[in-house]
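To start, the structure under review is shown below, and the notes come after it.
Missing here is one protein chain; the remaining ones are kept as they sit in the complex.
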Amino acid sequence: MIDFQGIINNIHNNLIKEEVKGVVASYIPELYKQSTNSFGIYLQCINGETYAAGDAYTPFSIQSISKVLALSKAIAFEDNRIWERVDVEPSGNPFNHLSLLELENGIPRNPLINSGALVIADMLVTHLKNPKQDFLNYVRTIANDQTINYNTDVAASEKRTGYGNFAAANLLKSFNNLNNNVEDVLDFYFHQCAIDMSCAQLAKAFYLFANGGKCVNNVQHIPVSQAKRINAIMLTCGFYDEAGEFAFRVGLPGKSGVGGGIVALLPNNFIISTWAPGLNAKGNSLLGMQALEQFTTETKISIF
Amino acid sequence: MIDFQGIINNIHNNLIKEEVKGVVASYIPELYKQSTNSFGIYLQCINGETYAAGDAYTPFSIQSISKVLALSKAIAFEDNRIWERVDVEPSGNPFNHLSLLELENGIPRNPLINSGALVIADMLVTHLKNPKQDFLNYVRTIANDQTINYNTDVAASEKRTGYGNFAAANLLKSFNNLNNNVEDVLDFYFHQCAIDMSCAQLAKAFYLFANGGKCVNNVQHIPVSQAKRINAIMLTCGFYDEAGEFAFRVGLPGKSGVGGGIVALLPNNFIISTWAPGLNAKGNSLLGMQALEQFTTETKISIF
Amino acid sequence: MIDFQGIINNIHNNLIKEEVKGVVASYIPELYKQSTNSFGIYLQCINGETYAAGDAYTPFSIQSISKVLALSKAIAFEDNRIWERVDVEPSGNPFNHLSLLELENGIPRNPLINSGALVIADMLVTHLKNPKQDFLNYVRTIANDQTINYNTDVAASEKRTGYGNFAAANLLKSFNNLNNNVEDVLDFYFHQCAIDMSCAQLAKAFYLFANGGKCVNNVQHIPVSQAKRINAIMLTCGFYDEAGEFAFRVGLPGKSGVGGGIVALLPNNFIISTWAPGLNAKGNSLLGMQALEQFTTETKISIF
Partner (left out) sequence: MIDFQGIINNIHNNLIKEEVKGVVASYIPELYKQSTNSFGIYLQCINGETYAAGDAYTPFSIQSISKVLALSKAIAFEDNRIWERVDVEPSGNPFNHLSLLELENGIPRNPLINSGALVIADMLVTHLKNPKQDFLNYVRTIANDQTINYNTDVAASEKRTGYGNFAAANLLKSFNNLNNNVEDVLDFYFHQCAIDMSCAQLAKAFYLFANGGKCVNNVQHIPVSQAKRINAIMLTCGFYDEAGEFAFRVGLPGKSGVGGGIVALLPNNFIISTWAPGLNAKGNSLLGMQALEQFTTETKISIF
């Protein structure tokens, strides 16, 4: 039997002493205030056991991690029709995001890059009656926690400065791959990314992907087959331009956000989430990546 | 002595009979209403002589031709400082405009592609007290014609549907290469492109570029050296992805617009303008390109 | 207990009746002679059980599947030093292979695209005393079959017509990422790709990747950790521009070749190989992809 608590304690205690902790994202003022000394780990097993280390209960901005939650909700509405508007291939392009969109006639490479997530957001704006409230309720439901909320300062900040996303949304619109108003889609999208959650809450919310589509309350939100597919997409596309590196070093499907969070999971076994605001050069949490690599190395657990 | 009137009459009469006349731009409803049977040619010599054939006095939407006029006004304000924000190299990229902008950190390749023209528009919004009125006055002055005006239907139409330009402006803003509000710059830019002018009016307005910076009323608007440089930029960048082809076949600096207009010039000699709304696959007026090629072939006149 | 024999029989019998069977690769004359009616499936379980359907014992040209075998041999020599000369990220670029190589200064995106496989081949030419014979012996050993051989006609054919590979090798050389002569590396590489193997032989050879680095004869050829990493690379990079699609639809690490072969595996469980020479538009075996999708759908087995 593996001593999960001992392992994550060890990882936490060793890594927190590292001098190099990465650089906090600076493009959103609210994120920039975070300390690189924050560091939490949370492990949620499918059998119900949980283990925590460090700042596992402190909420932070989940940012791009929200793209997986939005994707699951869009799949619940549209099933496989969503793949007519977004592809499932890794972007593999470290430098040049809008160019691929131009080359491929407005079909984003996958739903976890910004342009793809905007198409997913557009679908949710179409399907949800009160998009922002309904999506928040969905997240609260699958995480089984009514205290989860938007950080409206972060959302407002992104709205003021998110010119890259305005560019992407307008480009999608120019290719007829956005059905709603640019402003409405972006307002929803900026809120979606501005949800605050802790490692513990994130691990709960991602339970359904490790559990064949059933959430912690045993409600089936998406079919088993779609849960598997979302895991496949996380593995091939979940870490910006470092997806191959994460698959190679960690060997689990997962998703990171510029707020410093990462969630990864072993289907039918567990969900593990980390939070450390310092990012590496590719925009993924530096300590988080190391923590997850050490976790799978020491436990010898991976999908490979 | 060359029989200019005979030559342009011949060209006009032969080409108007061609069955293949290209395709009218469809992305702006107002432009789409135009007939491919419209065809005008106007020749303005530096010595004051003028020659006209066909619809040389019918106003049409000058669109991208306006970029040269805006560039000359920006140069009058900023002189060589403008080259810190926009380059002078051909774009050479038939498919993928925003990608180059991303690759080159928000510095557009030249002032005659859309992203470059947006940076120029941003400069004018900064320098002009009443940007739209002042720019219109400038065009009226250099063309010596107070009847020139904006087509506000065209401007409004571009504002409603110009998502590609919204994307480019936001991308520039994300690279800190736009000082004013995206909306203000685009409002100015959509108006600038929506000026209606005839071949005759265009030839008059471009007189200053063929005349060392002095307009038809003998007023020096830009230095000789800058007039030459604008001609160089027209030659290398004036025809979207067909700049090399135009230099090769016609051999004159020039600029085209999707409204079907083209203006070209031989420094110290003449300005020739054509209008035929049917475009070729690269977005340049089909009959206009042929007319200008025949003109330089028959008169044996080119800068080369 | 799953009826593997019944399932692969069913898949074979249903798919063989399909009218659309893809197009045989035409660029190598020897491959072009193959019939789209050939179709074999072989399942090798870790516990030793085997199941066969159709042409499972007919040898065919393994082509790019050989890249995984070469990678495993290079890792045996160089361990993690190989990642200084080749990356592990998906290429994600459907159209333009050499360009990425130029952009990234001669470091191929991963070892399973042609340029990356050439770097791996270069390593083997450096380390092996008699590169071609020694590599063949390695493949015979891990597949436990001394009858496996090169098809010298195929190798000679690729040498005569493989200008794209000559281009890639010279480009690598220009970036100092090829230590041996271009000719020597390509001679080895064309032979490596020209090994003939059957589905049964391929499944045996890949046993070591599903078995923590130990081959069918229980010899440890590479460490457990490297076997896992090779599986991760197969999952993210094994199917040209369809890696995401394969992960999404099939959910197993695998590798395809233009000879029509595919091998996929579930770590610690089984290896499944298919052969059907008709390719889809992305260059992967059409029936093979469908067979593997049906197999994981019906058995509900995948890494996700």
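Note that the chains take the letters A, B and C in the order they are written out, and that residue 1 is the start of every chain.
Just so we're on the same page, a residue touches a chain if its C-beta (ideal position, glycine included) is under 8 Å from a C-beta of that chain, and two chains touch if they have at least 3 such contacts.
Computed from a prediction, not measured in an experiment: that's the story for all the values here.
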(request) List the shown chains that the missing chain touches in the full complex. (result) B, C
(request) From the listed residues B:Lys67, B:Arg109 or B:Lys173, report the one that touches the chain absent from this view. (result) B:Arg109
(message) With the missing chain put back, one of C:Phe4, C:Trp83 or C:Phe166 would touch it. Which one?
(response) C:Phe166
(message) Tell me which of B:Gln34, B:Ser91, B:Asn151 or B:Asn165 is the one touching the absent chain.
(response) B:Ser91
(message) I need the residue numbers on subunit C that touch the omitted chain, in ascending order.
(response) 95-100, 102-103, 163-164, 166-171, 173-174, 182
(request) In the full complex, which bits of subunit B touch the chain not displayed? Write them out. (result) 87-95, 103-104, 109-110, 224-225, 227-229, 231-233, 235-237, 241-245, 247-248, 251, 253, 267, 297, 300, 302-304
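We take it that only the chains that are shown with their structure count from here on.
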(message) Using only the chains other than subunit A, in their current positions, what clusters of touching chains do you get?
(response) B | C
(message) Using only Cα atoms to place each chain's centre, name the chain farthest from subunit C.
(response) B
(message) Suppose each chain is reduced to the average of its Cα coordinates; what separation in Å results between subunit A and subunit C?
(response) 32
(request) Express in whole angstrom the distance between the two chain centres, defined as the mean CA positions of subunit A and subunit B. (result) 47
(message) Please output the residue numbers of subunit B that touch at least 2 other chains, ranges allowed.
(response) none
